[in-house]
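Heads up, one of the protein chains got dropped from this complex, but the rest are sitting where they should.
For clarity, chains are labelled A, B and C in written order, and residue numbers in each chain start from 1.
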Amino acid sequence: MAGRHYLPNTESDRQAMLAAIGVSSVDELFQDIPPAVRLGRPLNLPPALSELEVLQLMQQRAAENVHVGQMPCFLGAGAYDHFIPAVVSHLAGRSEFYTAYTQYQPEISQGGLQALWEYQSYICELTGLDVSNASLYDGATALAEAMNMACGATGRSKVVVSAGIHPFYRRVLATYARDLGFEIITVSTVDGQTDRAALKAAVNTEVAALLMQNPNFYGVVEDMEGIADLVHSHGGLLVACVNPISLAILKPPGAYGADVAVGEGQPLGLGLNFGGPYLGFMAVREKYMRRMPGRIVGQTTDLEGKRGFVLTLQAREQHIRREKAYSNICSNEGLCAITAAIYLSALGKQGLAKVARLCLQKAHYAAGRIASLPGYRLAYTAPFFHEFVVETPLPAAEINARLQEKGIIGGLDLATVEDGPDSRMLLCVTEKRTKAEIDALVAVLEGIK
Amino acid sequence: MAGRHYLPNTESDRQAMLAAIGVSSVDELFQDIPPAVRLGRPLNLPPALSELEVLQLMQQRAAENVHVGQMPCFLGAGAYDHFIPAVVSHLAGRSEFYTAYTQYQPEISQGGLQALWEYQSYICELTGLDVSNASLYDGATALAEAMNMACGATGRSKVVVSAGIHPFYRRVLATYARDLGFEIITVSTVDGQTDRAALKAAVNTEVAALLMQNPNFYGVVEDMEGIADLVHSHGGLLVACVNPISLAILKPPGAYGADVAVGEGQPLGLGLNFGGPYLGFMAVREKYMRRMPGRIVGQTTDLEGKRGFVLTLQAREQHIRREKAYSNICSNEGLCAITAAIYLSALGKQGLAKVARLCLQKAHYAAGRIASLPGYRLAYTAPFFHEFVVETPLPAAEINARLQEKGIIGGLDLATVEDGPDSRMLLCVTEKRTKAEIDALVAVLEGIK
Amino acid sequence: NRKALVFELSKPGRIGADLPEADVPEQELTALVPAAALRDKEPQLPEISEVDVVRHYTALSRRNYGVDNGFYPLGSCTMKYNPKVNEEAAKLPGFSNIHPLQDSKTVQGALAVMYELQNYLAEIAGMDACTLQPAAGAHGELTGLKIIRAYHESRGEKRTKVIVPDSAHGTNPATATVCGLETVEIKSNPDGSVNLDALRAAVGPDTAALMLTNPSTLGLFETQIIEIAKIVHEAGALLYYDGANANAILGITRPGDMGFDVVHFNLHKTFSTPHGGGGPGSGPVGVKEKLIPFLPVPVIEFDGKRYRLNYDRPQTIGKVHGFYGNFSVMLRAYTYIRTMGPDGLRQVSEDAVLNANYVMRALAPYYKLPFDRHCMHECVFAGLKEHAPEVKTLDVAKRILDYGYHPPTIYFPLIVHDALMIEPTETESKETLDEFIAVMKEIAREAVEQPELVTGAPRTTVVRRLDEATAARKPVVRWKEPLTP
Partner (left out) sequence: NRKALVFELSKPGRIGADLPEADVPEQELTALVPAAALRDKEPQLPEISEVDVVRHYTALSRRNYGVDNGFYPLGSCTMKYNPKVNEEAAKLPGFSNIHPLQDSKTVQGALAVMYELQNYLAEIAGMDACTLQPAAGAHGELTGLKIIRAYHESRGEKRTKVIVPDSAHGTNPATATVCGLETVEIKSNPDGSVNLDALRAAVGPDTAALMLTNPSTLGLFETQIIEIAKIVHEAGALLYYDGANANAILGITRPGDMGFDVVHFNLHKTFSTPHGGGGPGSGPVGVKEKLIPFLPVPVIEFDGKRYRLNYDRPQTIGKVHGFYGNFSVMLRAYTYIRTMGPDGLRQVSEDAVLNANYVMRALAPYYKLPFDRHCMHECVFAGLKEHAPEVKTLDVAKRILDYGYHPPTIYFPLIVHDALMIEPTETESKETLDEFIAVMKEIAREAVEQPELVTGAPRTTVVRRLDEATAARKPVVRWKEPLTP
């Protein structure tokens, strides 16, 4: 019998249990199912494999992929190849964390609750805002939740969205907005930065929120000076979608007046995992706390006065509020949030700053070298963090193919995600990339004419 | 400063501590060291690497090896490529187990103690003997300890050793025996089995023990009938060196009269690890319990009557008995013993029997197919478990080189470990080898003329 | 026994991880980023050494309870054992270290697994196609309702109402709302089944869908499902299957065969991936043929040789996730399905249902059983049977903690007063159930004879009952740097 090692009951157990129930067969227990809808055949699935076989199959499938441990990777665009200290997986892999359910019974969930509360504190520290939730699905959906929240809070249905936001994120925004009747007004970029004049023109008293990404999709650090005032003066909210690593050195959203910060937490110690599970984070100013989607952990005391933690402000949530809830989110990315907390605890104040600095310096070294190659140039002059767009002498796809042959995973061919010329490549350089790897990239690019 | 993440004290901590001690510098604490023996220079070691760099270095070194996950492996000879269920590393990797010391404080070591006590029980069940210790270094040294013990118990100094014992083990026996003045009398093999007539001739009242391996180094199942009587009738002990997987189906040492069973526990869920850490096991008849080397866990009760476990019979051990100890062993292979216990718990009665049966059947399928190839023949007609010796048409080294080219790790070229022709190869087939892999091996062999 | 906060362990100058020094020439920070864009004050992350990190989170883990620690009969959550081989598969570098934007030629193994998994799930659901993109069950509901809405719109129909029974999970009405649809709640029959009259009265030309779980949240199979499907379809609406309770039906009956048009599964329930203390989950959505054009992009396709991600789908609802969903959760579910095969999956449901009925019958003399029918994979009680005026259902749950188990779900479904919902799952043995039953009996006795034992519980946990009211009234939801005087 397949899967018997997961199914402890033996045939004699089953017989004893049937007898205790007072039925003669398991089929009787299913008698409520109308015969017409019963499946009269086995499922059409491959036959069971033993553990050895299934692991060999998975190893074989895994071997059909090229992974970033085999080739240096210059792809970013929402998923980043950072160094993850060994402690992170050792601790997040403790089964008490990963085999638990949501912390509805706080007395036996203090470990998870405290870890999430500390995670919330970290997100508040990074974003400069007051209240964080305990995670959302990923950066894109966190941004969409922020849009929903802003429209709910203002009673408005227009949102102004910078074209500097990741095109995938904007597609998710569109999906979420459509059925709620939200209108998305997109403001284009100039030299890689959101067009300030167009922004001014777009924001008015019908606008619930302005959504910006910073550093934006092109890696560019936006000029956030005065942006919050612009939208606040019309009664709207400023939503900043940020890279958490960059916040070790860049001004936090709270400091430039954002009301809501969201972003992708994957850089905080989560593996690339072909796009998921990642970690949507969200922090808001205190006045929006009771509108925030997702779970929130609060500190309290037990009946003996001892400090403890509980899920709190549940009146916001779907299981209490039902059709009046602001969001339908239930299961989120709890383990990813704990993983991020472990990462941030290990890196600490000095470590996170160093990661950010190394990213910045290495990316600028790479950009400088590439820009000096004949035929290549940087698309923008605006400041950038650890990603930058290069205009290439040949189609980006061709260049990537050549890099692949040389054992390098190149940048993102922008034509695959947005309209425009086929010779624009978005490159990312994290602290993991060595000078030797960057120089090898440059050498291959130089050789492509 | 290198390694700062492992060294929590900050410079200000150090200053505060120095002040509390009442010295002005750490150097003062080292004032007892005569200047003449101080090292006046930094150690000549490579400069420190960061975690990222050291892991990349290790990955690179690891990639310079061919591992058995990349190529099917037909090597055995004391180290076996068995299937290890995923639960084993997940559980043995619990840090409460692997970061603990020896269980000198039983109240906070009940988990390790109980796991070792259960391990002892498993070894007793497998070997059919009364008492097991909590591990020795490996199979070879366990055999040497058994020799020492037998000589101590009998007051004799000759041991008869079958040439069917692994040549490496016999080299370890020789190393241990020499300084104790033990004489080793080696009895040769006939058709892969220990020569019964020679054995009879060798055993007399001066002999402390007969040491046999079963299945022996050539994979052959020895005929143990009457062997115990032979040595017992002269007042000596029978020591059997056994493969624990084989004991799921083969007669246990206790049943054929052995007084001591030892062996290599690596097949019980331990990785190949290029030869170690492995697991020496030893079980003895009750009358030799107080002479057994190594730690022993015993069951007892606490002062409230609750069941608990402690290290016991410590009067045997070096830290109590000092120069009168029978063995100097102290740290052993505790975690390996716990790993073996987890493996045996997971496999259970049915699973271990199935592993043994699959090994046996697959090895015989392979042997049968190879024996049918022109130019190849089985060296012995005696029954075997999961290893067998093949006589090859070309030197075994050449055949292995060809197999390597075809992505197969061949068998052991016997000429590398013992005198004799260069065309003898010891092959092992475990339950992990599929029919397809065996057939591929056979196809390559067939193609070698 | 008070556990320090990570911030309380901090000391300036300590580090917990080791990073390489820069190997490129460095420039002044302000030469690269304008000073106005830099932060004034660094974030107050703690400064602790590696051993502190390890001890802190090891200690926290030991203050948490998971399936690996014991029985977790949390109704509607399917807390089955999570096989370790699944974790091994998900950890393989060839899966865990691939970037989502790599050239599809370099990720064929990953795409193959996803392609096969969506087909397996479609077969299990009786559906024609499946998307893996939703990151959780509620996200699957959102995706499903958006597909339904797009379908109706493509036919020029404006349907804005979603019918939801009052026994439903809270996510159902909440999802309708965030999809811009109006929830019409209909009263259930006392046994949690759909009241057909109420349904007939509710459906109409503005009905987009009926959302239903079957077995219902009471753990009972909806016997009138064929009639329900007919009513819904005749009104031009679609039928949505909430897969939260799918652990009861694997290989036995299929939502598609019952008449459902859209299904979501929770891989972190039915397909044995760990819950992670609240995610990551995965909520794949299966649909009938006519809904395929509306699936979110990208769709994974196979031309017999190559797998690819197709974004060129004009009728798609768009993207619902930044990339393709929770891939490493999918790997675990795929490993599980390949391990179990068709027979194993059917046995899962048979054993899950057998275990639930066994517990239900054994506890019926002690806890009120509102419906005397065979249950499916879970059973619902309505509080204690014998009069115990001082003891609430919450107290019973807390008392269970003292016996070392996770309690059942309480006060849900809402339509059962003092509900106690027990889902044993198939991975628990008869012995475990017998021990749990004995404890539940003992608590029923205590409730009457020694109520203070129950109302004062728990006493064996690292904290006792927590003041949730104050937590919500005066929220303390983050650490703040102590003010220096």
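The rule is short, and it goes like this: a residue touches a chain if its C-beta (ideal position, glycine included) is under 8 Å from a C-beta of that chain, and two chains touch if they have at least 3 such contacts.
Source: prediction; values computed, not measured.
Listed by label, the shown chains that the missing chain touches in the whole complex are A, B, C. Across B:Ala146, B:Ile329 or B:Leu445, the single residue that touches the chain missing here is B:Ile329. Interface residues of chain A with the unshown chain, by the touch rule above, are 3-8, 10-13, 49-53, 85-87, 90, 95.
The set of chain C residues touching the chain not shown comprises 9, 11, 14, 18, 49-52, 54-55, 58-59, 62, 67-70, 81, 83-84, 339, 427-429, 431.
Rule of thumb we're sticking to: only the chains that are shown with their structure count from here on.
Ranked by distance of CA centroids from chain C, the top chain is B. Chain A and chain C have CA centres that are 19 Å apart. Along chain A, residues 51, 55, 59, 69, 83, 85, 90, 95 each make contact with two or more other chains. The set of chain C residues that touch two or more partner chains comprises 14-20, 48, 50, 54, 58, 83, 85, 87-88.
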